[in-house]
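Before we start, here is the structure in question, set down as structure tokens.
A single protein chain has been omitted from the complex, and every remaining protein chain is retained in its original position.
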Amino acid sequence: MLLTFALAGVAASIAAWILPARLRTAGVATLVGVACLAALTLGVRVLASGVAVSWSSTQVLPLTGVSLRLTSFGALFVVASALVALAATLYWLGYAYHGLSSRSGASALALFVATMMAVPMAASVTTFLVLWELMALSSLVLVANDHARREAARSAAQWYAVMTHLGAGAILLGFVLVAAHAPGQDFTSLAHAHLSSTTRSVAFLLFVFGFASKAGAVPLHVWLPKAHAEAPGPASALMSGAMVNLGIYGVVLTGRILLGGGPSWWWIVVSALGIVSALYGALYAATSTDLKRLLAYSTSDNMGLVLVAVGASGLFNASGQPRVGALAMASALVLLLNHAAFKSTLFLASGSIQVATGTRDLDRLGGLMRTMPVTGPVFLVGALSVAALPPFNGFVSEWMLFQSLLHAVPSPTTQVVVVVALGVATLALTGGLTVVAFVKATGIGLLGRARSNEAAQAHEVPASMRWGSGLAAGACVVLGVAPLLELRAVARATSGLGAPSLSSGAWSGLHLGPFRGELAPALVGAGLVVGVLALMLARRVRRAGTWPALRSSEPWGSGREVQTARMQYTATSFAEPLQRVFDDVVRPERDLDVDHAAESRYYIERIRLRSANVDLVERALYRPLQRGLAWWGERARVLQNGSVHRYLAYGLVALVVVLVVVA
Amino acid sequence: MNALADVSVALVQLVGLVLGGPVLVGLMRKVRARLEGREGARITQPLADLRKLLTKQRVRPDESSWVFAAAPVVLVATTLVVGVLAPLVSTHPPFAYSADFFAVVLVLLVGSVFLALGALDTGTAFGGMGSSRAMTVGALAEPALLVAILALSIPARTSNLPALVHGGLTQPSLIASPPHILALLSLLIVILAESGRLPVDNPATHLELTMIHEAMVLEYAGPDLALVSLGESMRLAVLLGLFVNLSLPWGIATGTGPGWLALGLVALAAKVALVGAGVAVFEVFSAKLRLFRLPELLAGSFLLAVLAAVTAVVIR
Partner (left out) sequence: MTLRSMLAALTHPRRDAEPRDALASAVTGVPALHGSLQLRHVDAGSCNGCELEIHSIFSPVYDAERFGVRVVASPRHADALLVTGPVTKNMAGPLAKTLEAMPEPRLVIGLGDCTRDCGHFRGGYGVEGSLDDVVRVDVHIAGCPPRPEAIVDALRTLTGQ
């Protein structure tokens, strides 16, 4: 099965180059599909049996060989990635005609999917890093897909390239630090490394820097809104739905498995990072007017919540509450899986919207629920799931996170109590902000009247795109009503981490093992459906009259003569009260140009206002950093005077210094 | 509990809510009228209003989608689901094991979200304004709400509602404790915000620019409007019912049988009427807060909730 997966993945990447254009999409998609199914079967088998699968060879990579080992924990991530990739590949069949059908694009997509599913299987440092780097490079190609036509895509690719390599560099350094004291470079040897606590902590911090940056944690998230927004539909779905999960995989792998748990302050740092990311991401999602940027910030927000859960889990374990720690880890993984489902739904549906209307700007959309009768409800399902509303899947994971924080409270440590209190407050505030963000996205983007010609002329997308996004939405519904499936998988995965097991409960409910907490999402869902149907029937019963029971009429606008679609609220106006409340953090850049008339200064000919939401971290942290580096680069130019002799002298001096230090 | 008991509790709670919600609104209007020196309408007037509305024509804006038509139905359906699950008349409602406080709050939120979506679907500026403000208020009220739930759940070690109410019944000292009182205060402010009462929103205003909730329902007519009014009044009744059962649980039915249910219903009606009248008196003497002062009010409520949570941990 492992072999099938690897062969199919490689074949797909190569096929993209050799197949003719007519067959390219279908051929590559089939091969990628085969690879996904193989990985899925492998992952499910490992989860079901609990037995790890390994494979190693000294042949494939020079000097170090390849070593793969799939445990239950990694298998969960493989399964999630495979499912997201299946939906995205199906979607890609129809999307390809709109922009992702080139040889490099198809090949990059195939390579991306294959490496993304392979990363959790890596069992040695070099395998891991090679796969990680291949994943980053292939996704970079995908982000830069549109670079010839859009400046924003070029800029996004540059930011992504720099940040992902900074992260990879940090991860490499961390691995080097740990492996230097270990008997070998495979993960089992690393787990037995003899490290001083300072080295351990430094390594952990480096790992957190690298992996949290990949997951989109603030303040390392600046690449995420750019890259996820500029990447084509299926690529953004894969990046947000599956790639960011690997950041979390890395944090847990290094923190819990390789470095063996660690002191509480590690996990407090992780939780703090999570809290800041969640609040920041939710706030920027609520005030964003670009549909895909909104979704990208929401990814940052959800990954922040996962980091809070992971940090809480580590903290509870370190302070002697392993059962609550297991519950917290389980809620982190459930949140991760649910995020994969609803974020891929949202990105695929917004890709459809972008194809149908040609724009991502919410202020120019509207009226799409009527013109796109499949994509509209699909997006709505995704939006309700991310807002954690019953009976969809986000509700279950938020509830579990709340319960894991609640049941940790009977604990003596103040640290735990503070983290719990902050965690619950964060959960609540981000929940509220996410609701605002997605009511805005759905309401302004899909409902009401079309705010531009492009939106008015939209029509439904081809069948494969509908099916791709629809399957993802179906997953949101199924996981919301019957979370048992994912809970069993998560329980297997957490037991792989050495945590005590949690019972999951019967079909109708969710029972949290030793704690008093129960939920019946299927019941709530059934109740809502029954209620809705009953009321719809009751509403039809009407008294006699010659007038029609339902009349369509112009909307009520206080009797004004002309009502245009531009009089509706836009995304900017919807979020304005919230922006005012949080104006320290979300400060839009405003440009106001006033053209006076030639005759007199008192007559104004034209006023132009440009308002843009610039990321605060980018403006306050990265831009000064960029300017500083540029300044330093200018200063350092004196070293480059073109003389070869001087360059040789530099090389000699550097070599001597290194020899002296090493000796 | 056996099926018959479950069904009877569910029926009593549902019928009580459907009839009692509008009567509660009528009572609050009556109290307000009396304090203003008027006689005021009968307290069953909202029921007459609903009956008349059901006989009228439904109207929809010409470019709206199915979301506009679905919103009132979803609002009432969510309130009905909560009405069945919540411990209002009895501490053993049907499916009591699943009546988690967090879940109840989120189910009610589904109704608000759909109402906001329906308002945006009208294609008017009023709908957008109403939903924008309502969602902002909801977002700012949610931290206070969840931290208050945390504070109430810490002593009982669970967030299951029937368990919380039962805990209050068996240990009155829990109710009189500082964390409980602070959490209930915070909850009261949040309830006022979520159900659109003064000082957050004026339910009787005609000035669109001062509306929060009313602006979302300007387009609904006939049976849709009936459902929306019913949904809002039922939601107020449910929230106040939960509030009274958490603060003054005595009188709630702890056993099955018609006698218990009757007692529970009467007790609930009396307590909710009392609290509702109190809210109405408070409304008469308060003015609506400016929209941009609301974050301060809700932040104050959040602070109360945090204090409640902290004292809950310290007292353990």
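Think of it as A and B in the order they're written, each chain with its own count starting at 1.
Everything that follows uses one rule, which is that a residue touches a chain if its C-beta (ideal position, glycine included) is under 8 Å from a C-beta of that chain, and two chains touch if they have at least 3 such contacts.
This is a predicted model, so every value here is computed, not measured.
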Candidate in contact with the missing chain, chosen from B:59, B:84 or B:152: B:59
Missing-partner contacts on subunit A, residue numbers: 545, 547, 551, 553-554, 556, 558-561
Touching residues on subunit B - with respect to the absent chain: 33, 36-42, 45, 48-49, 51-52, 55-59, 205-206, 208, 211, 214, 218-222, 225
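One rule holds in what follows: only the chains that are shown with their structure count from here on.
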Chain centre separation (subunit A, subunit B; CA means) in Å: 35
Sites on subunit A touched by subunit B in the complex: 286, 366-367, 369-370, 376, 380, 384, 387-390, 395, 398-399, 402-403, 405-407, 409-410, 417, 421, 424-425, 427-429, 431-433, 435-436, 439-440, 442-444, 446-449, 509, 515-520, 523-524, 527-528, 531-532, 534-536, 539, 542-543, 545, 547-558, 563, 565, 567-569, 573-578, 580-581
Partner subunit A, residues of subunit B touching it in the complex: 54-55, 57-67, 70, 73-74, 76-78, 80-81, 84-85, 95, 97-98, 100, 102-103, 106-107, 109-110, 113, 116-117, 119-129, 131-133, 135-136, 138-147, 150, 153-154, 157-160, 163, 208, 218-219, 223-224, 227, 291-292, 295, 302, 306, 309-310, 313, 316
